[in-house]
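Missing here: one protein chain of the complex. Every other protein chain is in place.
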Amino acid sequence: MKNRSLITVVISRWVSPFIFLYGIYIILYGHISPGGGFPGGVILACSFILALLARGKNAALKRLPYGLAKKLDASGALVFLSLALSGIFFTGVFFSNFLQKLMPGKPLQLISGGTILIINIAIGVKICASVFLIILFISVLRIRKDKEIQTMEEN
Amino acid sequence: MLYILTSFLFLIGLFGIITQRNLIKIIISISIVENAVNMFLVIAGYRNNGIAPILTSEADKAVITAQSVDPFPQAMVITSIVIGLSVLALMVAISLRLYHTYGTYNIDEIIKKQKERS
Amino acid sequence: MNTLLPLTVAVPLGTGFITALLPKKLNRVSDIIAVFSAGVILLNVIFLFGYEGIYEMGGWNPPMGISLYIDSFSWLMLIGVSSVGFLLILYSVKYMSIYTSRNRYYVLFFMMIAGINGTLLAGDIFNRFVYVELAAISSYILVGFGCSSRSLSAAIKFTVLGALASAVTLFSIAILYALYGTVNIAHLGAEITNLHSYNSFFNPLTLSAFMMVIGFGIKAAVIPFHIWQPDALETAPSPAAAAISTILITSTGVYAMLRTAYAVFNSITQLPYLIAFIGLISVVFGTLYAYSAETYKKTISYHSISQIGYIILGLGLGGSPIVHQTAPEAAALAATGSLFHIINYLIFTPVLFLKEGVYEYLSGKEKDSNTDYPTVSKAGIFSLAGIPPFGGFISKLMIIAACFMTGGLPGIIAGIIASAAAVHTVLSLTKKDLLKLKTSLELKNIPGFMKTPILFLSFMCLASSLLFLPVLRQRFLEPARTNIIPIHEQKPESIKK
Partner (left out) sequence: MTEPLLSAILFFMILSSTVALFTKELLSAVIAAGAVGFGSSIAYLLLGAPDLAITQIVVEVVSLVLLIKVTISFSLKLTSEKSKKPKTAIAAAAIFLIFGLFIVSLNNFPSFGASVMDRVSDAASVFYIKNGLTLTGSANLVTGILLDFRAYDTLGEATVIFTAVTGGIVLLRKKGKKEK
């Protein structure tokens, strides 16, 4: 591994939990303040990306293992789709916000907006995994001396 | 005026896509084009002295109805920004793999080396 | 509201997500899931037969929410797409075993089908843009699936052009939104017809229409914008190449372009001429390029460009208001012929790519072959060339005859050029020895999963000519024609204004 400056290692270790926390805030309050699943998910991913860039592949993979990231990526999207499908089940319409119709929360509170909050969380988790995976692939791809490509995926 | 400037930005990106021979620069040009289009949409949604379409209390409703900027283009632009990010990631992945095979990002050299091999 | 409508998009999406969750070792399971859900989509579409209407997503009325829209034309495309998709999935089960990570291939393929179905059903231009993007992104990856350096450079070319196309399309949507405040296709059409009051030809509306045609033209690979197509089709895995050349190009390119042109920009009377002109150029230059192409796959790719050209030419003629007034039966014939040609195109093009895949699968070589394939698959090339009993002959004849029937000088010139191009197609195929009946490959050696789609499609090349029978034509083609072509009765007054 390359020589890493002590300053980057320590600072990144200190900062990344705060980035993570901020990402969670942005996701959860996406329906009452600026933000939402997309930017929040990318911010969540940024905390892992910081670990990846400052402390190397292993440190990042310890926090978010590769297999878990792939599963989160697919299952976040699956949760979104199944919420849409359960709209058919509850109210007979695809993509209807059935929770808002069945038990509307108090506006401007955290628990409001029915499925919007759940979809925001699902998208946040999904985008976090996706963006982390993208950066991981780009930074892991190397060619060793024997022209063997090193990747995450074995065939 | 703003629309003209935005379309000029769009055309600069277009010029880059046509003339550049370096993959990274082409990717940059595409991201410029996408930025310009998004900007156009958001500018079209602006209202004079507009405020952000986010309510802070229920009493705000009248103010928002009278003054808020158009929220619809913003929703469209968020969609388009994320699509742009995924296309960019894809292009970076492909050109990185090409770099590993040919050792260059230049299209002309890639084509030349391809012909030499076959 | 019919729940089957959103399921047409939701089923392939769900299949993709679930297949991605499966562990790598369970290739068998992903095969079964893929074939099963491709069958489910096909059944789903068959049950939609004859249904016309909109589906309001989330229960919001059209200008507020997104609506799905189906009529006979979208159904015709849907049935073509899902049956070709089903056959290609069947074929892939065996063929893709020469590639690694087969379940990822299924994920991408189903994402592409979801994008295409979404495109066909969209009742809203922004929604159509998103789903066109989905289909396009999966196809970029499918082109580079082999990871060889040639396929990667084809993929980057495709990606750059596709990204440019989507930016241009979005620009056009932005202009429309800034002018009319809605993105719903039906509402936009109505607003534009009511408010169309520009004196000069250069106005935001024509700019937007122009950009829309360019954006979808790149996806449709018509001639000035075709540079991605031959490379992409040459290097993609065979079933993916078959999918891209047929279902992707016809739906995200041709269908999206024509639908937008006729439903949204119906007050711009010059637009159909532009479309017909692009079609004519593609017809001519497609066959010319094919004549000088070196490899088999490149030849086929250029020929498929010229076939797309025929489709666009016919629908451009059929939609033009002046042809409608002077020679209504010519317009009707051109449009019906084009729809017929879409069906034929969806049938014969996959055969041409799939039989190439058989050779690759059996010998493991990628070099192109002029000799080794079962004789039956010749039906595809006969239909492309327009040899009489095959479907391609009748539909091409209908378009060319319609050109002559318009009566005007441009129509006759177009007819002469198009028929010369048709003859040239036959000549160039003969020159390349593609029309000769010879065989050196026995059907026995081909695995059943690969044989069935080829045999079925080859049979359909011949059987599709039955669609010309009035009974079937009036059931399938005529309703679709009336759906796509706007009625031009009130046109003259709005032109004067």
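Going in written order, the chains are labelled A, B and C, and every chain counts its residues from 1.
What we mean here is this: a residue touches a chain if its C-beta (ideal position, glycine included) is under 8 Å from a C-beta of that chain, and two chains touch if they have at least 3 such contacts.
A quick note: this is a predicted structure, and the numbers were derived from the prediction, not measured.
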Among the chains presented, those that the missing one touches: A, B, C
Selected residue (touches chain absent from view) among C:Val11, C:Ala114, C:Ala167 or C:Leu457: C:Ala114
Positions on chain A contacted by the hidden chain, ascending: 26, 30-39, 42-43, 45-46, 49, 53, 70, 73-74, 76-77, 80-81, 84, 94-95, 97, 100, 104-105, 107-108, 112-116, 119-120, 123, 126-127, 129-131, 133-135, 137-139, 141, 149, 151-155
Hidden partner interface residues of chain C, rising order: 13, 16-17, 20, 57-58, 60, 63-66, 97-101, 104-105, 107-108, 111, 114-115, 118, 126-127, 130-131, 133-134, 137-138, 140-141, 144-148, 151-152, 155, 177-184, 191, 198, 200, 202-204, 206-207, 364
Residues belonging to chain B that touch the chain removed from view: 1-9, 11-16, 18-22, 24-25, 27-29, 31-32, 35, 38-39, 42-48, 50-56, 58, 61, 64-65, 68-72, 74-79, 81-90, 92-97, 99, 104-106
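Basically, only the chains that are shown with their structure count from here on.
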Chain A and chain C: spacing of chain centres that average the CA atoms, whole Å: 36
Centroid spacing, where centroids are CA-atom means, of chain B and chain C in whole angstrom: 27
CA centroid of chain A to CA centroid of chain B, Å: 22
Where chain B touches two or more other chains at once, by residue number: 97
Residue ranges of chain C in contact with chain B within the complex: 126, 130, 133, 137, 140-141, 144, 147, 149-150, 152-153, 155-156, 159-160, 162-164, 166-167, 170-171, 173-175, 177-178, 183
Chain C residues within the chain A interface of the complex: 1, 3, 6, 10, 13-14, 17-18, 20-21, 55-59, 100-101
Sites on chain A touched by chain B in the complex: 32-34, 36, 38, 107-108, 127, 131, 134, 137-138, 141, 143, 149
